[in-house]
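For reference, the structure is listed below as structure tokens.
Here is chain A:
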Amino acid sequence: MRITVNGETEEITEGLTLLDLIRERGLNPDIVVAELNRDIVARDNFAAVRLNPGDSLELLHFVGGG
Partner candidate 1 sequence: MQQDKLVIGGVELDSRLFIGTGKYSDDALIPAVCEASASQVITVAMRRVDRGGTGVMGHIPSSMRLLPNTSGARNAEEAVRLARLARAAGCGDWIKIEVISDTRHLLPDGYETAKATEILAKEGFTVLPYINPDLYVARACVNAGAAAVMPLGAPIGTNRGLRTREMIGILIEEIELPIVVDAGIGRPSQACEAMEMGAAACLVNTGIASSDDPVTMAMAFRRAVEAGRAAYLAGAGAVSHGEAVASSPLTGFLR
Partner candidate 2 sequence: MNHPVLADHFAPGEAHFDECLAEWPRERRAALAAAATTHDVLAALEKDVLSPKDFMALLSPAAEPFLEQMARRSREITLRFFGRAVNIFSPLYISDICTNHCRYCGFNADNHQKRRHLTVEEAAAEAFALADAGIAHILLLTGDARHIASPEYIAEVAARIKPRFASVGVEVYSLTLEEYRLLLQNGVDSMTMFQETYNRELYEWLHPAGPKHDFLWRLNTPARAARAGLHGVGIGALMGLDEFIHDAFCTGLHAWWLQKHFPGVDVSLSVPRMCPHEGSFEVKHAVNDRQFVQYITALRCFLPRCGITVSSRESAYMRNHIVPIGVTRVSAGVSTAVGGRVVEAENSGQFDISDHRSVPEMVRDLAALGYQAVAKDWEACDF
């Protein structure tokens, strides 16, 4: 199925949870913030949220800045 991650359309396996996707990308779920279809997903819910076709996902984290 296709979803949009950080502005880019990608093909992902069906049935993945948000936590699965974060782990699959080699990211640390403890420092990532997720916004699914413009709604912030609490970190505790990463494992419970299942991705659906057409979802728009933003994954963010803190980087250097002033």
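Odds and ends about this structure:
What we mean here is this: contacts are C-beta pairs under 8 Å (C-beta built on N, C-alpha and C of every residue); 3 or more make two chains touch, one makes a residue touch a chain; residues count from 1.
The candidates came about this way: all candidates are chains of the complex that A comes from, given by their letters.
Everything numeric in this text was worked out from a predicted model, so none of it was measured.
What touches chain A in this complex, out of the candidates 1 or 2, is 1. Of all residues in chain A, those touching candidate 1 in their complex are 6-7, 25-28, 31-33, 35, 40, 42-43, 58-66.
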